[in-house]
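Chains shown are a subset, placed as in the full complex.
Think of it as A, B and C in the order they're written, each chain with its own count starting at 1.
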């Protein structure tokens, strides 16, 4: 039976019987002293309020915060909003939980994205860099992480597969610009693009929910990326190939400098043309993704402006062609 | 007779007879009381020390600072460096001075650059924007300025034709990226690129030497660009065509926001996807131009690093492949 | 029948029958399943909670958010606070709504303020500036806007007539200081004062509620002010009078530089004595207005300090003479 996602619960009276994650829960009493559970249930498509009358404290305790529950009930309505009225609920067994149902997933196909990224990197000519990239492709576990990791917890491409999608998009832009600016060292630029956010596979957590790992918080993805580069260069050399230390330093520099400013956590400012180019293409790709996402998500289609946006430190303009004017947008 | 440029004066004894600009001049006496003129002469290829023995104060006064002189003499040497030993000198007549000899000129051909820029803008589809661009091309005087103006006094593309070269380069990059990011409004992006620095034709001076005009200092090229846009939109409307005011505001916004931050003199932060894209492509083009220029100009080919660079707030790395390592670069 | 303003609703039991704006509305159910509307009603004097029992969804839908409703009911009390208990309600007809009832209005008389401002500007001596000011007075539509516009959405003089009140106040201060500092060019200073915030007539919305217009957000009042100056200078010249371009640039500069710093959205720093003076007088007038307003509004007359003030980035001191000491103000 196909899963009923939160976003599919739209009609009062609709039957609910599926596994949901418990985003939050409260044990309360009515005025008359009866106990009930008020909770919020979610999956990767959204979140909904739920209520269970005549609950027991034992049941309440049995379902951990952020745990999973098999829920039976119906869609109800309260104060004009939908809610789930739970009739029965128990902790879900491990084999009943499909992790993928609870993590946001990107729109793309990681296998295809990876194939396109590989095709781009195949154009690299310097043998040392060729060997480095091959060594990366050969690491099955890391490639599995690369296909699965998000590019951020919230800022941009914040879903499974987002890291690969962002990396591919920057790589494609880099191919275009390295044609336009032939003085750029295309090989170095492309390996820099490939590696710039690779440390996010270790900085971010994406098994059960998006977040940060301990090493991610303590060390960060820039230095994690350098460490992963060091591992692969060692592997290249162990395999008997030559990898100039100067070339390694140039790649390390690109990874460390790609945030462009000290204030954004780069311990080095860009000092090569390829490092500047990577910084701008990465930044632009992240911003355009977030821009179109936030404009698309904005609650009120009748307004030309989003609400204040923390990443951009401004409201965003949705355009005038499809939307009526906002004469008094803040009123 | 072809001109002898400063950069062609290389051999002691070489005859000098041409017009040069007087970059600076001093009237001095020798220990024994004789008067002499010490000066620096320049044209667009460089600058050289010059000395004229047995000068008179009248001659000294006759040649204004930053004026032009017809100089006769020979190349000499002093303290290991070349200098011009002036035998005779008089103020140059106006018809003897070819302004182009005294202004730095870019490597490109403005006519060709303009043709390529026009070809790109020809792809614009919205009638209002088409009409706007046509009105711009029709302004012969402004187009003459656009072909001649530098993009900056010093920072990047700081030579005649530099503004057009930079605008074309950003436009070409914008064409590439608008294919890669199809959600971008290509028409709006391209007109934004075309107009973003157009105000520099009025902000900068480039008749006799590169510098700033009074309105440039008081008003700046961002607001000058908006004023020029207003003039052309008025012309479009006067010609009977429709130009929506909302579209005008979006273009004004791109011009005003293209420096990306308040601290760089933008009175507005970018609020549209096209404004962000313009900001990044403009910035990257300027930086790459300056990077390759400064790396190319660096005095010491035996070093891997340039000296500290004010624009980048760092030394720049020239690469390791052609240059020996700098073990003690600051020693 | 005179209107009953929100601030006049003070006694439980008082009859209510007037048009109010619906600031927010919610459709809810009681525990027992009955529907009710909870809303907030407002006019330019304040806002009050309102409740309507036994409501229907059709009625709820009929009254748009920020729309106007003719409300009948009585003043009630809930949890120690007054509320309106609505007995009947319907959308107000257009001719029942007096816009002025719903916008904050300043304490002054715009006609008088305008007369005083004109009297000050009458003292200007330079013919070009005289002509410019006359052209402004002659634009009936713009003068109507000037009399009506606020000086800000929230920061200072945030009510109808506020822009004129602020402009007049700065002009009066400028007259005083130009006597004290006779080296100041009084004519130029006064025209700068007159024009510095004129762009707010286009940046701000003040038909139905205070807010920003689209061109206000995209372009801002500084550049709008320059555009309006350009329009009027063109009119002066069209009328055959002379207006030196250098003088125009000096005025443009004052408008663009009057925020004093890049960080506050000025694309140019002040470079003339009059630009500095305008910046300081404008800033001081805005701050003093906000200071006395916020000190006056502060909820608790028993305290010597306001709560933390976002504009001033501090608490404000109300003075010690009328108020008891705050020994433990933050407890």
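Going forward, a residue touches a chain if its C-beta (ideal position, glycine included) is under 8 Å from a C-beta of that chain, and two chains touch if they have at least 3 such contacts.
Quick caveat: nothing in here was measured; it's all calculated off a predicted structure.
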| item | value |
| --- | --- |
| Total copies in the full complex, given that 3 are placed here | 6 |
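Assume only the chains that are shown with their structure count from here on.
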| item | value |
| --- | --- |
| Angle of the C-alpha superposing rotation, chain A to chain C, to the nearest 5 degrees | 120 |
| Chain centre separation in whole Å, for chain C relative to chain B (CA means) | 45 |
| Residue numbers of chain A (touch at least two other chains) | 315, 317, 320, 325 |
| List of chain B residues in touch with chain C within their complex | 214-215, 217-220, 222-223, 226-227, 230, 245-246, 249-250, 252-253, 256, 262-268, 271 |
| Chain C-touching residues of chain A, taken from the complex the two chains share | 77-80, 304-305, 315, 317, 320, 325-331 |
| Contacting residues of chain C [partner chain A, same complex] | 26-29, 66, 153, 205-214, 217-218 |
